[in-house]
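Of the protein chains in this complex, one is absent; all others appear in place.
Chains: A and B, in written order; residue numbering restarts at 1 for each.
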Amino acid sequence: MARMKFLCDAERCIECNACVTACKNENEVPWGVNRRRVVTINDGSPGERSMSVACMHCSDAPCEAVCPVDCFYFTDDGVVLHDKDICIGCGYCFYACPFGAPQFPKMEAFGSRGKMDKCTFCAGGPLPDNSPEEYAKYGSNRLAEGKLPLCAEMCATRALLAGDGDTVSEIFRERVTWRGASGFAWGWGVAYKKPGIRRGYEVEGKATGGD
Amino acid sequence: MSHRAQSGAAHRRIIVWSLLSLLALTLLLPLIPYAVAYVAPVAGGVPNPGSDLWRAVREGEAGTTQVQGVDSGILINASGETWRHFRMQQLIPLGALFMGSVLALIVLFFLVRGPLRIQGGPTGKKIQRFNVFERTTHWFTVSIFWLLALTGLILLYGRFVLIPVLGPAGFGLTASACKEAHNLFGPMFLVAILMLFVTFVKDNFYARGDMMWLLKGGGMIGGGHVSAGRFNAGEKIWFWIAVLGGLVLSVSGLILDFAVFGQGREVMAISHVLHGIAALIVITVSFGHIYLGTAGVEGTLGSMTNGYVDEAWAKSHHDRWYAEVKAAGSAEHETAPVDDGSPARDGVMDTRG
Partner (left out) sequence: MFAQLVDGIFWDIALWVFALGVLWRILSIFRVRNKPDYSVPRGSGLVGAIGANLRRFMPRAEMVSRTRLHVVAGYLFHLGLFALLLFAAPHVLFIEEQTGLGWTPMPYWAFIVAAQLAFIGLLLLWIHRVMHPVTRLISDADDHIAAILTFVVMLTGCMALIEEFDGLRVLHRFMVELWLVYFPFSRLMHAFMFIPSRAFTGAWFGRRGVKA
């Protein structure tokens, strides 16, 4: 059984935001809500890196754990989805999520947020697959059509990978090997004030789907 | 030494030493740049941008993003996991344990010790303990507190207790109703707590005899008379727990309720932690307060419902207060006289009423 995961290769991400736009368009996401976002660290400085992040569909999903009404569920592929009909808009999933995936259409006094919306791995929701009701509430259900999420499909540099975790990891491992684990050119930083060939790195934590 | 002998041995030595030197140089020379990098300070040397970057990300440093939202620039929010662990693994189970065990202890205490009776039995003669305004303030606070406590507990425990009963959709509806009611009544609780504070604070400061009362356990174990003023040490402790806990609840609640001022997740999580802990403490101590005010001590409930207590009750439990009331020249009444709402002075029948 496939275990769906996202992996964003920060060495390739060029901050074009195509993934953000693709997701928003494909899923008709409400005004003010962005399921996916690109974050740039050290913007403008040497060592600038960009990462595209949305819901990572964690194995031990904190959102599911803290929800007071237990509106989250897992598909067989490991995709984390939720039921908007039950959601009460309390915001706890947003507090717990390490990646800030849950989004809310409103931000008003007295805790009125509206129903939580988040990346569904283009897998829709609890309503019948590819029905108009499902599309209106949750966006498109590409997984039911045998397709992968549109953000990864649209990525200009193939920085964002989505799909079965084993396949995605294998692709990434190939890249890291090809780039060279210690391809860091010593002295270029002193001589030319730039790090030159980027060095490989380790990405740890739940982002890789491991522990 | 002959030249030939000397050159043979020396020759060998020279060759060996040369080879060793060459080997050493070949191996050591390339290490010089590494040594230079090692001893050079970070400012002059070149740090590894990769690990620094990811360390910063894991520590929650914000980057830039095109998405306008609170905390949008933060890639990894570490406080989320801490908060999740606290709420699910600590607050919920330990809170249930705390509340349940205190409740069980109270029931046990009642079954074993029974209610505290008035020494010598009630005389039938009453004096006023709380006036209309004090009682109204108390019950006003009680009603808001109960509504908030009930809705809050449903939000905390409902997932485990009520979903099996109501089903997911039914509980979603219930939880939404509870969340809205809780969020709306919350700010009112601040008003109530402030009213309560202003109404009752003057008799709730430390007075001589409070320590003795505490040391004797208020006479709850073993009986016996313990001296007290208008409020005994136990009541004073409850007052300050309720007021201070209530203030923590109100302030943290207001931060949670009005998330429109750009509070990040960390602020909200911390507020929630304080809110949850304070709530469970105040609720649990309120069990004791409710017990003592109703079944636990005979003749007490009347003080808060109609404002009057038996004189024997007053002498048993608040003898110093009773003496003050008597000294102020009161006349006792067997039936509740008209109360004009002015502070309890002497319970004299008011001819204006």
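For this structure, a couple of remarks:
Keep in mind that, in the parts below, contacts are C-beta pairs under 8 Å (C-beta built on N, C-alpha and C of every residue); 3 or more make two chains touch, one makes a residue touch a chain.
Keep in mind the model is a prediction, meaning the values are calculated, not measured.
Only one of the listed residues, B:L173, B:L247 or B:I270, touches the absent chain: B:L173. Only one residue from B:S18, B:Q66 or B:S143 touches the chain missing from this view: B:S143.
Among B:A9, B:L105 or B:V191, only B:V191 touches the chain that is left out of the view. Of the options B:V132, B:V165 or B:V201, the residue whose C-beta touches the omitted chain is B:V132. Where chain B meets the omitted chain, the residues involved are 132-133, 135-136, 139-140, 143-144, 172-173, 176-178, 180-181, 184-185, 187-188, 191, 306-307, 336-341, 352-353.
Although one chain is not displayed, its contacts with chain A can still be listed: residues 89, 108-110, 112, 114-115.
To be clear about the criterion, only the chains that are shown with their structure count from here on.
Of all residues in chain A, those touching chain B in their complex are 17, 20, 34, 37-43, 46-47, 49, 51, 53, 62, 65-71, 83, 85-92, 94-100, 103, 107-111, 113, 184, 186-190, 195, 198-205. Residues 33, 37, 44-46, 48-54, 56-58, 61, 63-67, 69, 71-81, 83-84, 87-88, 155-156, 158-159, 163, 168-169, 171-172, 175-176, 179-180, 183-184, 256-260, 265, 268-269, 272 of chain B touch chain A in their complex.
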